[in-house]
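Taking it in order: structure first as structure tokens, then the write-up.
As you look at this complex, bear in mind that one protein chain is not there, while each of the others sits in place.
Moving on, here comes subunit A:
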Amino acid sequence: MKVKVLSRNPDDYVRETKLDIQRVPRNYDPSLHPFEVPREYTRALNATKLERVFAKPFLTSLDGHRDGVNCMAKHPKSLSTMLSGSCDGELKVWNLTKRECVRTLQAHEGFVRGVVVRFCGTSFFTVGDDKTIKQWKMETPSYGEEEEPLNTILGKSVFTSIDHHQKEGVFVTCGQQVDIWDEQRSNPIRSFSWGVDSFNCVRFNPVETELLASCASDRSIVLYDMREATPLKKVIMNMRSNTLCWNPMEAYNFTCSNEDYNLYTFDMRYLDKPVTVHMDHVSAVLDVDYSPTGKEFVSASFDKTIRIFPKDSGHSREVYHTKRMQHVISIKWSSDSKYILSASDEMNIRLWKANAAEKLGLLTPREKAAVNYSQKLKEKFQHHPQIRRISRHRHLPKSIYSQSKELRVMNEARRRKERNVRKHSKPGSMPVVTEKEKHVVTVVK
């Protein structure tokens, strides 16, 4: 007879002293772990619920401005520094970690229209309603020293926006025309205008650094190459675009925020129709900024909300609002991709988390692993109706909720009417126009 009976030595399975950690022998045999999928599903459901429980995106509000905040700028070298210009010509420099204003200066008379920090981070430029461009030092002037600009350029007309080149001492302003300036000269080195009376936004491409795009008040978006004497091409849309932002990872793509409540992502090579139409706002979209990863962007709207869109999705994944936040004028996504800054009419700048349920601060390895695991589970079961319902649920202010409902009804009615017209007209006389094609009038080269 040969016999062997299971006989475990408890010493192999129990910790030796209380100072040790417990021993956990594993056996991954699937038959020892029944109900794998239902258990994972339950975990995913719990993770989704907890995500909604922990979704507290609002971090702080920076107050101190005495008029509505009109523009903001990120510091290219320091994560904690941020600049904001208000409608009374005041400019403030903020320390975000301390959540306080470190410097205030009266930059312009009238609005500060635009502010941009030079790529090296040592100085910044402002433009204002007093037809001047001013360059300021980033350092606070020492005691007794007067707050004075390094350089002042007097222009002929009001400037509405400014942006700086990524590598060279060149910046661009817009107003009645788009001007490209050398930092050393007091006259523009190049001026572009294309039968347009005024521009409201101009941006350098962060990857192909010689390219520019601007939004004009005649509903067009004009593209330029700094090295050429004439603009490249322009696309005219149904309504005016307020601002635009280049995708920092995909050199060809940019997104513009439009007055018709939508945002449009264009490929600059094929302007005849946008790549994606992003809908969800219920009022004009005023500003847009990309996350440094280029995967998502955030938009600020006149409807008092901020929305975060994945770059290739037609609808937003997140909406932020508070009772006290008024029309949001300017928006920035921080360079570490974790925070969002919004500047609004009621003189406040608000700091939000980019991922509403994210835990801030250092995570232990176990916490990190748990977060990753639940993220994967949520992804795996995202299409299950229960999980989808919970993860998509957002509370909206009543006004916005009813407006979006109204908009939906209006759109549906329009669509129905079009369908009926098509049904009762000669086949082929009413071509189907897709949503993407609808908003573009023409492309001019």
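Everything that follows uses one rule, which is that a residue touches a chain if its C-beta (ideal position, glycine included) is under 8 Å from a C-beta of that chain, and two chains touch if they have at least 3 such contacts; residues count from 1.
We take it that contacts and distances are computed from a predicted model.
J.: Quick one: find the hidden chain's UniProt protein name among "Origin recognition complex subunit 4", "WD repeat-containing protein 46", "Small ribosomal subunit protein uS9m" or "Pyruvate dehydrogenase E1 component subunit alpha".
T.: "WD repeat-containing protein 46"
J.: For the chain left out of this view, which of A:24, A:154 or A:360 touches it?
T.: If we include the chain that is not displayed, A:24 is the one touching it.
J.: Could you tell me which of A:39, A:99 or A:137 touches the chain that is not displayed?
T.: A:39
J.: Of the residues listed, A:10, A:144, A:195 or A:427, which one is in contact with the missing chain?
T.: Once the missing chain is taken into account, the touching residue is A:10.
J.: Quickly run down the residues of subunit A that touch the omitted chain.
T.: These residues of subunit A touch the chain that is not shown: 1-8, 10, 12-14, 22-43, 46, 380, 384.
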